[in-house]
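Report on the structure given below.
Missing here is one protein chain; the remaining ones are kept as they sit in the complex.
And now, subunit A:
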Amino acid sequence: MNVSILLIILFVGAFATYLAGDKLASKVALFFSLSSLGCAIVLLNQFNAGENISVIHQWINQPNISFALLADGLSIAMLLLTLALTPIIIFSSFENEYKNAKAFYALILFMAFAMVGTFLASDGLLYYIFWELSLIPIYFIALIWGNGDAEERKKAVIKFFIYTLAGSLFMLIAFVYLYQQAGSFLLEDLYKLNLSSTEQLWIFLAFFLAYAIKIPLIPFHTWQASVYQKAPAVGTMLLSGIMLKMGLYSVIRWQLPIAPLAAKEYMYIFISLGIAGVIYGSIVALRQKDLKKLLAYSSLAHVGLIAAGTYTLTIDGLRGAVLQMIAHGFVVVGLFFISEIIFRRYETRTMAEMGGIRSQSPKFASMFLLLVLASVALPTTFNFVGEFTVLYSLSQINLWFAFLGGTTIILGAYYMLKMYQQVMLGETNTKVFMDVTFKEGFALVLILAVLFFFGMYPKPITDLITPSLENIITQINRIN
């Protein structure tokens, strides 16, 4: 068995979901997403046993494009993140009623398909196709099933679409140039290229535009908060939990190893940019009125730190970044789900209209608090492992980076606890707040279990990703 089976399951699943009709769509989608997760775990075992689960087929002869999927520890970790979160996200929406549900759930699976493809593809053009493909489902999900004023929403979503697409076009140009040099789009061939430092700089910057918008890094983040706010909960979870990791993953997989000279030359600038995002995002988050927007800015801060970690070009930085990506994926999905649970009961996302919930719903309050704590990287949560490693790697470059990046533990605690206080604490709210239902609780418990288990025992993931990251570091250091 090889990794292409995952793509097949998800692709077929999308069709099957559509054909199953509105009533069954959610269950069929869950079934297929769980099957793909099951297959991924089987594949993980095969991989650990030393079997080759990668694929390479000649696809188009002229130009020379192959259907190449590379499964190493890094991409398997990202696959698992995607395939573990997808069923949780689908399951979390079970209590919502969607119009035209068959299309909705089909699009979710289609999006998972495109994202898995992005994480696996090792041929530049194939990768580019998957990368762009993933934009289509989220565009429709946000546009059709989103909330708020339709005109406003359209404006935000179209901006997001054009903005990310425009950024990606520069990446395409970079790939075309690389193809001319290497005669192939294959990652291994691109790794072998000996580009001059000027060439590398241009390639680096072209990639950077695509990734900086997707991740997003400041000042390319302006699409984020409004889209997060306006997309339906499922869309926000897909975007923040998985899709923005595509950008971070691509930095590690494509940008750094292909243009290492530029990465080294301008390392300080890009680390600073990431850290500036940490501080800026945290500060902006302090004064948000909308819960989803606050979470969007908190996400901006967290990915800034992850990006800073990747640009350290050290094994600690990359490892910490990947760990933190996974941890952040789970925690942010959990938090957006929390905001959805509140919306189901109070039909608002404005924090000023909340408060006094804790005294009515102890289970919900505890799970929410645990997620808040994970988000602020309390030790024993997975987020701490990632954040600690990233900050350590920054301290090896320059202690001030660790200090400035480390302000996230203060500012993060500030805006998260302030938010928790405003949303949950205080005199009992006059509006009744029903405690979590079994389904809601189940989804949250799954997320928390992952966060706390790997917080104490991250070794399986560390062992999985480390060899592939070491390869990438070797690749980065091939020319000095």
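What we mean here is this: a residue touches a chain if its C-beta (ideal position, glycine included) is under 8 Å from a C-beta of that chain, and two chains touch if they have at least 3 such contacts; residues count from 1.
What we mean here is this: contacts and distances are computed from a predicted model.
Chemist: Report the protein name recorded by UniProt for the chain absent from the figure; options are "Peptide-binding protein", "Acetolactate synthase", "NADH dehydrogenase subunit L" or "Biopolymer transporter ExbD".
Modeler: Per the UniProt record, that chain is "NADH dehydrogenase subunit L".
Chemist: Out of A:Ala68, A:Val284 or A:Leu305, which residue would touch the omitted chain in the full complex?
Modeler: A:Val284
Chemist: Looking at A:Phe31, A:Phe67, A:Phe94 or A:Tyr163, which residue reaches the missing chain?
Modeler: Within the whole complex, the residue contacting the unshown chain is A:Tyr163.
Chemist: Taking the entire complex into account, which one of A:Ser4, A:Asn64, A:Thr222 or A:Asn471 touches the absent chain?
Modeler: Only one of A:Ser4, A:Asn64, A:Thr222 or A:Asn471 touches the chain omitted from view, namely A:Thr222.
Chemist: Could you tell which one of A:Asn45, A:Asn100, A:Thr428 or A:Asn477 touches the chain left off the display?
Modeler: Of all options in A:Asn45, A:Asn100, A:Thr428 or A:Asn477, contact with the hidden chain holds for A:Thr428.
Chemist: Which residues does subunit A use to touch the chain missing from this display?
Modeler: 159, 162-163, 219, 221-223, 225, 280, 283-288, 314-316, 319, 356, 358-359, 362, 366, 373, 378-380, 385, 388-389, 391-392, 395-396, 399, 402-403, 406-407, 409-410, 413-414, 417-418, 421, 424-428, 456-459, 462, 466
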